[in-house]
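Yeah, one chain of the complex is gone here, protein chain that is, but the others are all in their spots.
The letters A and B name the chains in turn, as written, and every chain counts its residues from 1.
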């Protein structure tokens, strides 16, 4: 057994406001994961107006409904918002990030994220116009070398 | 010091819709945890309509109130839902899973989950009728052998 650590800063391509599947984009950025027999991958998005979660990878309507319903839970232009200088989509973005979370830990088994059949990793983009999003990926595991 | 990794797929018995204490059921499935002096346990549910969290282990009314209030936060039959083919409880289940989360990391100390006095691990079952739920448990730690 060899104990392996890998940490890498990656950039997820810019996306429009909404919920987006990024499982493959993340996996491609850490090809060394293929050597990890058993381990965990920690994903941490270095922003406060976007978030990461795991949800359904099949019907795109789920992603649309999530965007629509999170806009009900955290609507724009509420009278109790005092942080308004960065635009009407900014404070709701902070609330959504607090609700959904900025990091994710996934199990790794035999070189791959060990997700359920219907699961995928989502980048949840809460701003109307955002650039690439930085994610710190930290992988640790037991790699059977040789 | 010996660095230990343990990863196991377990199944939580089917439960009715609601919030359920499963701390002991999970601990019993990984008896090897008893040998871990310091470490962490990662629990990952391989589904998108159930979730995991830590909350109160005492008054069952807390679990009832959580079920009732999450039904207010993510109600059924909203006009903006387009993902309706799997029944009225399905899209709310995806929203609740995004809000609560599909994974949990717990500290391990002296062979046990190091929870607060009033804390327990919840399986949050968001579907009306669900089967057993698969959870990947990954334990890593420093085990003082010999």
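Convention: a contact is a pair of C-beta atoms (placed from the backbone, for glycine too) under 8 Å apart; a residue touches a chain by one contact, two chains touch by 3 or more.
As the structure is a prediction and not an experimental result, all values here were calculated from the model.
Trainee: Among A:74, A:108 or A:123, exactly one should touch the missing chain; which is it?
Mentor: A:74
Trainee: In the full complex, which residues of chain A touch the absent chain?
Mentor: Residues of chain A in contact with the hidden chain: 3, 5, 7, 42, 44-48, 73-74, 78, 80-83, 85, 91, 94-95, 97-99, 101-103, 105, 134, 136, 138, 140.
Trainee: In the whole complex, what residues of chain B lie against the chain that is missing from view?
Mentor: 1, 3, 38-40, 53-56, 59, 61-62, 64-66, 68-70, 72-73, 99-101, 104-107, 109, 114-119, 122, 124, 140-142
Following the convention adopted for this analysis, only the chains that are shown with their structure count from here on.
Trainee: Report the inter-chain centroid distance for chain A and chain B in whole angstrom, where each centroid is the mean of the CA atoms.
Mentor: Result: the chain centres lie 19 Å from each other.
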